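In this view, the complex is presented without one of its protein chains, the others remaining in place.
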Amino acid sequence: MQPVATTFFFYFLSGLTLIAGVLVITRRNPIHSALALILALLGQAGLYLMLYAPFVAGVQIILYAGGIMVLFLFVIMLVNIEKSQREEQFNKQWVVGILAAVALGVLFVLVYTKGRSLFPERVAQLPEQSNTQEIAVMLYGNYMFTFEIASLLLLVAIIGAVVMAKKRI
Amino acid sequence: MVEYIKSYLDSTTTPGQAGNMFWASVYILLIFLGLSVAVIAMNWLERKILAHMQVRLGPMRVGPHGLLQPIADAIKLLIKEDIMPSQADAFVFWVAPIVVVITAFTVFIVVPFGPTHAVTDMNIGVLFMLGVSSLSVLGIVMAGWASNSHYPLMGALRSSAQMVSYEIAMGLAVVSAVLMTSLNATGTGTLSMIGIVQSQQAQQIWFAFKFFPLGLIAFFVFAVAMVAETNRAPFDLPEAESELTAGFHTEYSGFRWSLFFLAEYSAMIAVSSIAVTLWLGGWLRPFPHLLSGSTWDLGFSLLPGITFLLLGLMAFVGVFRMPKHPYFRVQTIGLGGFGVVLGLIGLLLFLPPVRDRIQDIFWFAAKVAFFMYLYIWYRGTFPRYRFDQLMKVGWKVLLPVGIGVLILTAVAGVLL
Partner (left out) sequence: MVPITTLHYLVVAAALFVLGVIGVLTRRNVVIVLMSIELILNAVNLNLVAFSRIYGLHGQIFAIFVITDAAAEAAVGLGILIAFFRNKETVNMDEVDLLKW
């Protein structure tokens, strides 16, 4: 299956993701930030689809946009007090923070452009039709131990979250 | 032009896979039209069937036997005043019904009406459907919060807690059905919707009847979870009028409310399509191998035409039972015209070229219609669950049963 209008969709999706990212960190109302983050996650799922990773895109939509963000919205509704929206939104060291982050970004871009010759630009032929099957073979074959550890991690997280949010332990 | 259409009708892949944008857009337009007609028909059918179950008649005045009632409702909703609460968050208030409608409609991209009659056949079709229907929870949370009022907020929180809990049971039931697809000759399963139905065709059994009680239990778990997922009776506490004054869509009026209503019925049709595809064999006709042969094929292929002729006959019986009074002249003529149209469609479906192509779509639509009737039946029969009972059923009954069915299906698939 031939991809259609790759350039347009790349710029559209990445522009959407970046604009949504800017909205996340600048909105006063946390609900608006959460909605912008959902938009960023959906844009990112589109970028995954363009990178021939449909399974990761599906997992991102189900878990991140449909699970984690619902959790965020619930908690925001629990702790959303009007007073916090009228206070000062950015803390005292915002200038240093932005400078440090921009320096980090410049470092990344320098590393990429200077090291561009190090990673080959050949694209591995990932057949898209059997992406899920191949991920399954690898996940339950090479990475079986990691899979079980991840399930243990989720169990620990469940117990931790329940204990944290209880009124009386 | 005609050759272009003919060349398309003989293709062997879906338009999405063939990269054919024009036909994909035609399919999307057909899905929009079909969903609108289906939602209007569901509205009328729900009121009439519910009424007949409660030994009353339902809408009878607006058209003959209330057939124009949904159109009158639609016009009323369109001309109602559009109210927004004063302290409501305007942007989120505006966006919430749009999100719910978009997620309800996007699911239909992967729903297969036939072996090549889907907009596209994604490799991750089932995952896509689960993901997009979990995005509708966000729209409901936004609607409840943006209304800036107690009842919508409570309704939205209850509704989203319910939907999130039953999504897990749905996912487990879906995984056990997908597990059964890998028991075919090549040994690889598939997540694509068309692949699942073709796997049922190759294994010559609908997944609801495979490994006798296991497929059926998984199907029942999904059937219960899908009713809870769409906030319908008996799990409709978040939007019941006696409990929460219409829940998360209390503050919406006019066209915005009709968007929620449209999204609810579309979501019902969407999850019924998933259930039909995964367990009831999608577009396959009953007993293709037991009752095979050209006479049985001919008999089954006459069924769509016979169905529409029967519906036309019911319309004519209604015409003969109309009171013979000048007040009812227009209604009688209208019902007669409706019966004639249904009869003509039935006769059209007897023609051989149409008959062969309409088979898959007819069986799929018939099975989804059966599920719609089940939804209305549940609403007329069951009392409502209290919210703690609802959560108890979701977490303490459906989730363990789902896990048990998954483990037993895996064991049975390896041993048998």
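Order as written gives the chain letters A and B; numbering starts at 1 within each chain.
One rule holds in what follows: a contact is a pair of C-beta atoms (placed from the backbone, for glycine too) under 8 Å apart; a residue touches a chain by one contact, two chains touch by 3 or more.
What you are looking at is a predicted structure, and each value in this text was computed from that prediction instead of being measured.
Here is the thing to keep in mind: the chain we left out touches A in the whole complex.
For chain A, the list of residues touching the undisplayed chain reads 6-7, 10, 14, 17-18, 21-22, 24-25, 27, 30, 33-34, 37, 40-41, 44, 47-48, 51-53, 55-56, 59-60, 63-64, 67-68, 71-72, 75-76, 78-79, 81, 83-84, 87-91, 93-94, 96-98, 100-102, 104-105, 108-109, 112-113, 116, 119-124, 126, 134-135, 138-139, 143, 146, 150, 153-154, 156-158, 160-165, 167.
Here, only the chains that are shown with their structure count from here on.
Chain A and chain B have Cα centroids lying 32 Å from one another.
For chain A in complex with chain B, the touching residues are 1-2, 4, 29, 31-32, 35, 38, 54-55, 57-59, 61-62, 65-67, 69-70, 73-74, 77, 128-133. The touching residues of chain B, counted against chain A in their complex, run 17, 19, 21, 89, 91-92, 95, 122-124, 127-128, 130-132, 134-135, 137-138, 141-142, 145, 153, 157, 160, 164, 167, 188-191.
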